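Here the complex is missing a single protein chain, while all its other protein chains stay put.
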Amino acid sequence: MIAAVLSLTLLGALLGVVLGCADRFLRVEGNPLVDEIGALMPGSNCGQCGFPGCAGAAAAIVAGSAAPTCCPPGGKALAAAVAGRLGLAVDLSALADDGPQIAGVAEELCIGCCRCSKVCPTDAIVGAAKQIHNVLREACTGCANCVDLCPTEALLLQPVPPTLPHWVMPKPLGA
Amino acid sequence: MGILTTFKDWFGNDWGVHPDDRKRPAADAAVRVMPVPERLWLPLQQHLGAPARPVVLVGQRVKKGQLLAEAQGAVSAPVHAPTSGTVAAIAEITAPHPSGLTLPAIVVDADGADEWGERVGCADPFALAPDEIGRRVAAAGVVGLGGAAFPSSVKLAGAARAGVATLIVNGSECEPYLSCDDRLMRDAAAAIVDGIRIMRHASGAARVLVGIEDNKPEALAAMAAAAASCAEIRVCRVPARYPMGSEKQLIQALSGIEVPADSRPADVGVIVHNVGTALAVRAAIRDGQPLISRLLTVNGGCVVAPGNIEVRLGTLAADVLAFAGGLHGDGLGLARRLLGGPMMGMQIPHWRVPVVKGTSGILALAADEAAAGDADPCIRCASCVRACPVGLLPLEMSARIRNDALDAAAALGLADCIACGCCAYVCPSRIPLVQYFQHAKGELAARERARLRTDATRKLAAQRQERLAREASEKAAAAARRKAERAAQQSAAEKLVQGEPA
Partner (left out) sequence: MNPNAFAAAPVASPHAHGGGSVARTMRHVQLALLPATLHGFWLYGWPSFLLWLLTILACVGWEALALRLAGGRRVGAVLHDGSALLTGWLLAMTLPPWAPWWVAVVGGFIAIVVGKQVFGGLGQNVFNPAMVARVALLVSFPLPLTQWVAPLAQPAPGFVDALQRFLGGAPVPDAMTSATLLGHARTELSRGVDLMQVLAGAPPSSLSWLGERAGSFGEAGALLLLAGGGYLLAVGVIRWHAPFAVLAGLAVPAAIAHAVDPARYLDAGSHLLSGAAMLGAFFIATDYVTSPSTVPGRLLFGAGVGLLTWIIRSWGGYPEGMAFAVLLMNALTPTIDRCVRPRILGRDRRGRPLDLPPGSPRQ
């Protein structure tokens, strides 16, 4: 009885010391996963996720306080990549992803105030003062920063229309 | 089939399937030529590669064979007017594509005169330089007529550059129902052989192998007779087995060469062209005729008078069907509308879809011909493994795709899938395997595009941050400079004030 208690206590103490040493000498400063996930994020720091920038969102995802699906501009593709990297099971079908969205300017409403172009994280809005602005489709991440600022509600997020070369065969039903 | 093949089959090399070919009686009916309809819709993209760019204006009068849209980019093909008339519009029309999306097309209203424009033929094509033939083929807009619609001139030029030894002419036509290649070989064997010789000249190949499945004895006999005088052309009988007409399978069956997965046939010294393409090349070189019409099969249980019909490109499938005698009971028993064959063809939502260069058939299948029914669970019978001509494990791949593990499916060789449909054809559980694979391929491509886009936007965001920082520091520097200048001015003024009394 006493031998058993003693041996277990000893074993516990020994392993405790080993763990303590490991914590002291093998400590990793910062989580490399955060950087890795951060590299996957859009990097536009748009703030739609509610975290301070993409690095903040990456840290929150790694910490588990945010879902891999929290990034709207990244959409399904990003969620799948992040979940794959973290080994998480994510229900992608639950993600409200109507395909990627981009901003569009209603030309009859735009007054050329330049407010939107100042906040665009990727400089996707072009246009000088008093000129009608336009959105570069290739550069817009659909972060919606500009939408709220527009005084005439000329900016709206629109789904990217499906095109022939980019069309994807739907997954079979009833599967 | 030799003893060795039989022996290999015993040990599991019996790839492919033997579907009921249903080619007759349509294959035995004489070819009908459809008159030019009142209006033609010519999509700007009828080929693999970049779409063509229109060079005509709305309202302009065009002659038959006149260039409507020019090729742009290295892999592209021009579009020509199939008849004389007026350009009515450049409008959207439903694409010959399973999505049912539209694509831009040049609309030509026929004037009924069907009057040719200028044509530059050539009496002796063998006097032309090979690259000149390539240029003329490119200008005529000839693409592979077997279905893939890859620009033929690109293939010929690539073959000449690579120095291929063998030209394989694909007359196997392994898809059920389709018989247009069969019909061409029976009716125009001499012209096809002439076209083959021109292609051989252009590609620089030493020998030509013509592969024809043994379920087409008439075509085999006609081609053998026509090629009898050409020592370098050999007409070969290949066993009827789907997908024998698939490029890599045909190459292996005829020449024994297995094309490596990351290479093209030209890399191993082989190019493959369709028999229809040979005819189009001949017309382009000898008569200077661009590709403005093609032979296609109208077939299926719902068609009143199935057969092969010579159709101008841009004709709507609805008009072709009407010419072919319409559908039984006005399409009451129609289960599926298809362009191409039943194994790899695509479903279309309605008949207002134009015939393009790659349209080999229009099928109206009745309910008892079309695959349908709910999928049962996979019983792992491995029929799909046996049937797969590429050596994949369709059951394993589809199980992974079903659980959205697309990367795991890719690791099993999804990219090597040729979507031939053998696996789904034999599946006793009727699992839509090909749909799983196409979905996964599309989804993986979309993810790759999203990744590239994210990389690009991240770069833009970083550049913007850099610019903002630079502007801020420039502003700060300017402010400091102004402050210093002001301070200097002030002190100078003070000095002036102080010094004034002195």
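We just call them A and B in the order they show up, numbering each chain from 1.
Convention: a residue touches a chain if its C-beta (ideal position, glycine included) is under 8 Å from a C-beta of that chain, and two chains touch if they have at least 3 such contacts.
Keep in mind that this is a model prediction, so the values were computed, not measured.
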item	value
Partner chains on view for the chain not depicted	A, B
Residue in contact with the excluded chain [from B:266, B:362 or B:461]	B:266
Touch criterion as defined above, residue of B:379, B:445 or B:476 at the omitted chain	B:379
Omitted-chain contact residue, chosen from B:112, B:329 or B:428	B:428
Hidden partner chain, residues of chain A it touches	169-170, 173
Chain B residues that touch the omitted chain in the full complex	11-12, 17, 19, 94, 98-102, 162-165, 176, 248-249, 252, 257-263, 266-269, 336, 338, 342-347, 349-350, 363, 365, 369-371, 374, 376-383, 385-386, 388-393, 395-396, 413, 416, 419, 421, 424-430, 432, 434-435, 438
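Just so we're on the same page, only the chains that are shown with their structure count from here on.
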item	value
Residue numbers on chain B that touch chain A, as the complex places them	45, 95, 97-99, 101, 103, 374-375, 401-402, 404, 406-407, 431-432, 435-436, 438-439, 442-443, 445-447, 449-451, 453-454, 456-458, 460-464, 467
Interface residues, chain A side, partner chain B - complex	40-45, 74-75, 77-78, 80-81, 84, 92, 100, 120-124, 138-139, 141, 162-164, 166-172, 174-175
